[in-house]
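As you look at this complex, bear in mind that one protein chain is not there, while each of the others sits in place.
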Amino acid sequence: MSEPEAALELEGLEVAYRGVPAVRGIDLTVGRGEIVGLVGPNGAGKSSTLHAIMGAAPSPRGDVRLYGRSLRGLSPERVARLGVALVPEGRHIYSSLTVEENLRLGYAARRSHDGLDEDVAWVHALFPVVHEFESRKAGALSGGQQQQLAIARALVAKPDVLLLDEPSLGLAPTIVERLFETLGEIRDRGVSILLVEQRAQLTIAFADRTHVIANGALKLTLGPQDAGDTARLTAAYLS
Amino acid sequence: MRRVLELAGPIALVAATAAIASGISSAHQLEFETALVMVAIVVALYVFVGNSGVISFGHASFVAAGAYLAGLVTLDPETKNFTTPGLFHVLLHAQIGLVPSLALAAAVGAAYAIVVGLPLMRLSGLPAGIATFAVLGITYDVLSYWGKIGPGVQTLSGVPEASSWSIAAGVVIVIVAAYAYQRSRFGRMLRATREDPAAARASGISIYRQRLLAFALSGALAGLAGGLYVHQLGIITPELFYLDLTFVTLAMLVFGGMGSLWGAVVGALAISALNSFLGDAENTVDVGFHLTLPNGTRLVTVGAVMALVLILKPSGLTGGREFGRWRR
Amino acid sequence: MLAAVNWGQAIADAIALGALYGLVAVGIGLVFGVLRLVNFAYGELITAGAYVLAYTYGWPRPISILLCVGAVVALALAQELVAFRPLRRGGATPATMLVATFAVSFLLQAIYLLAFGSRGQIVGTLGRLNSAFTVDGVDIRWILLVTVVTGLVLLGATAAVLERTSVGLHIRAAATDFRTSRLLGVRANRVIMLSFVISGVLAAAVSVLYTVSNPLVQPTMGVPITIFALVGVVVGGMDRLWSAALGGFAVGLVYGLFSDVMSSTSSVYLPAVVYGLVIVVLLLRPAGLFGAWRSAQVERV
Partner (left out) sequence: MSRSTRVRIVLAVVGVCAGLLATTAAARTDGTAAKKPIVIGAVVDLTKGMASFDAPALLAAQLEIKKVNASGGINGRPLKMIYLNDQLDPAKTKQFAVQMLQKKVDIGWVTCDVNYASPAAQTFLKAGKLTIAPCLGTDELSPIAFGKIGQLGFSYGNVAQDEGAAAAEFAYKTKHWKTATIVTDDLLRYFQDVCKAFTVRFQQLGGKIVAQEHFTQFKNQINSVVSRVNNEKSDAIAFCSSFGVDQPAFVSGLRSLNNQTPIINGWASDGNYWWPKSPKVTNFYYLTYASVYGDDPSPKVRAFEAEMKKAGHPAQTGGFLGGAAAIDGIAKALFLTHGNTSGKALAAQMVKFKHVLTLSGYVSFSPKLHTVFGRAYRVIEIQNNHAQFVKLVTASSPANIGR
């Protein structure tokens, strides 16, 4: 059986918190080696979608598949170990642990330790601060550095699919640019990326495809060529 | 309509319990009375714990304060001269009626709660729990050995006993007070601090002041409940007001559902009933046939049932909802 | 009203009590750290271990002690699997969890009462360690040294597991942010089970050490130990293992010292005095004596 081309597929995904729907039936595909954007206003259901993929949302409906394999009903740690890594919103690094310890926590989801040194070396090359400050407490890093650490931590898990939840939040524009460049490099290693962002235009211009989500449903799909088309975007946001 | 139901449910249950109590043999009457007293204590506890979300291990102290005072001032001085000649002069010679003694019990409960609450209500979470536990430890220790405020290591008996109906009346007062508080502006403010302390603070609510108020009211009701307890059982001894009472009443509250008055009442009655039935069944009970359970069944079963219900239904039997609130 | 005190002796006795409470505090603090669960039924683990020692008296000592450790660890895991895990699954609030641990504690005490009687059983495993050598007029019991050394070794071993192993790293991460560590692939249940295993081993160590000087086991033996250790954990500060350990030690030490300093007739008020001190400490330092200096705000239960 040949491997399906779609790395991650969502089919009719629904999430509700205490009876209040947050995601109302999303179909979405991230192809192998693709960067797919997901943009939308606050509370549109972006984070809920990511948490549902990870198995961290309460009883979602619909299906999530990783290379054809259903992730329904699996625990977050199981999903992580199958090759999906999440860089959560607000980074969630462990400020009382050292940078190196934070990085090591990323190993938890690796299926094997083969090639670990290589991956670490690659990550160190991508994010030199992670190497430079490895014995510092992670809490002492700046916001941008913490974000780099969070992505580095996700990468050493050697994921097939990387989920990023608003990585640009609170970062200066130049740093964001650099960050997006790095994402490109990561994709080039064969990692498929689902990028959730508030900076819509930047994302649309950067990603292979970008879906606009509002009120828990997909409203519109845009390509890089549509980056300047603010009218459609605004309409989708307000719908 | 719903509001009427919310208060009517608990009161109807209490009234029914009292009605059965007054209509049956005196031995079993006591079981119902004990259950009623437990309702009063648990509801008093609920006023603070349920509305603030902060656990208190100290409430048995307020119950004790009420019970000791109400008991001592209603005992006849002649008996006290025999049994506890070392009491403070006032306590030794005082003799007042049942109703004023209950008022005194509520007053001393409130006073003690205020003294304790003034410093301790600044604490939250586990430190608050441990600090209130320390209050319990101090109260128990002092009551156990200080002969001026009670019988010390002895037991004092002969406290005048109240009728089922007057106990039920006391319990209804406790429930009505708890309900009135819960519906009041203060009750709503305190519950707001429970749900979201930061938001409550931002909207100008002083968590400290609201908690202190609830603690004082809760202490008053606990003191009153203590008065009911002593007039039900007829004896005073420190052992009544220590770990067992603390854990059992907390368990009753959580078991019923600590978010609602209805939960407090249902929890107290349910565990009292189970405990009492099994205690009787170990000594043979007639349930159509003669049922005799092995010794100790009660202890094991009560523990197991409490654990099991919490596991199956962590929000308690009532899910923390008021009576009548489940329909929409 | 102070009694004439042999200070050396008073300190030696107090250290013995402190070391023991310190050990218990670590066991309680570890599980609290990971799960934010105050396990009131921890004392029943100690009691269970002591019963095993009592009933295996006469067997080769190492076997008796190994059985004790095995039984206590098994019971600790059973507590987690049968009671606490289903509760967490059901989304229980911290208050419910706490009361559930009371229920478990109550249940286990009832079972001990029915199975082993109210009167108690004598443990004789390491009775010899109760003997003493004298230094400068102070009797120092061997058990004091053994307790202190065992305490330090176990604390060190626990710290080493936490600091040096990857599963230890996972435990620390889970203790800080449970949800995120699961998202990173940390196997939550394995981490939790391991912390119960470690806390079980610590409880078993307490069973062995405590029964040397207090050889009679009865059903409620664990309750006062748990209460004082728990007070110690909170007084010391719950955020770190060593602060919990020091808190337990401090409470035991102070209790032991006051027990010698207070005159014989006023010693009935010893618990009241110690609890009074606890309240003062909590008011001045809600995060604990050895807790972080900056944060006075502690998460609510």
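Lettered A, B and C in written order, each chain numbered from 1.
The definition used in the following text is that a residue touches a chain if its C-beta (ideal position, glycine included) is under 8 Å from a C-beta of that chain, and two chains touch if they have at least 3 such contacts.
As the structure is a computational prediction, the values presented were derived from the model and not from experiment.
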{"item": "Among shown chains, those touching the left-out chain", "value": "B, C"}
{"item": "Candidate in contact with the missing chain, chosen from C:L67, C:L81, C:L145 or C:V268", "value": "C:V268"}
{"item": "Omitted-chain contact residue, chosen from C:T93, C:Q218 or C:S243", "value": "C:Q218"}
{"item": "Touch criterion as defined above, residue of C:L113, C:M193 or C:L289 at the omitted chain", "value": "C:L113"}
{"item": "Per the touch definition above, residue among B:L233, B:A251, B:A264 or B:L310 touching the missing chain", "value": "B:L233"}
{"item": "For subunit B, residues in touch with the removed chain", "value": "13, 16-17, 20, 24-28, 30-32, 34-35, 76, 78-79, 82-83, 145, 153-158, 233-235, 237, 239-240, 266, 269-270, 273-274, 276-277, 279-280, 282-287, 295-296, 298-299, 313, 317-319, 321, 326-328"}
{"item": "In subunit C, positions touching the absent partner", "value": "6, 9-10, 12-14, 16-17, 57, 113-114, 117-124, 127-128, 130-132, 139, 141, 213-216, 218, 221, 224, 228, 255-256, 259-260, 264-265, 267-268, 270-271"}
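Criterion: only the chains that are shown with their structure count from here on.
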{"item": "CA centroid of subunit A to CA centroid of subunit C, Å", "value": "43"}
{"item": "Geometric centre distance via CA averages, subunit B-subunit A, whole Å", "value": "53"}
{"item": "List of subunit A residues in touch with subunit C within their complex", "value": "54, 56, 75-77, 80-81, 86, 88, 92, 94, 96-97, 101, 104-110, 153, 157"}
{"item": "Subunit A-facing residues of subunit C, complex", "value": "166, 169-170, 172-173, 176-177, 179-188"}
{"item": "Touch list for subunit C against partner subunit B, complex", "value": "38, 83, 86-87, 90-93, 95-96, 98-100, 102-104, 106-111, 113-114, 223, 227, 230-231, 234-235, 238, 268-269, 271-272, 275-276, 278-279, 282-283, 286-288, 297-301"}
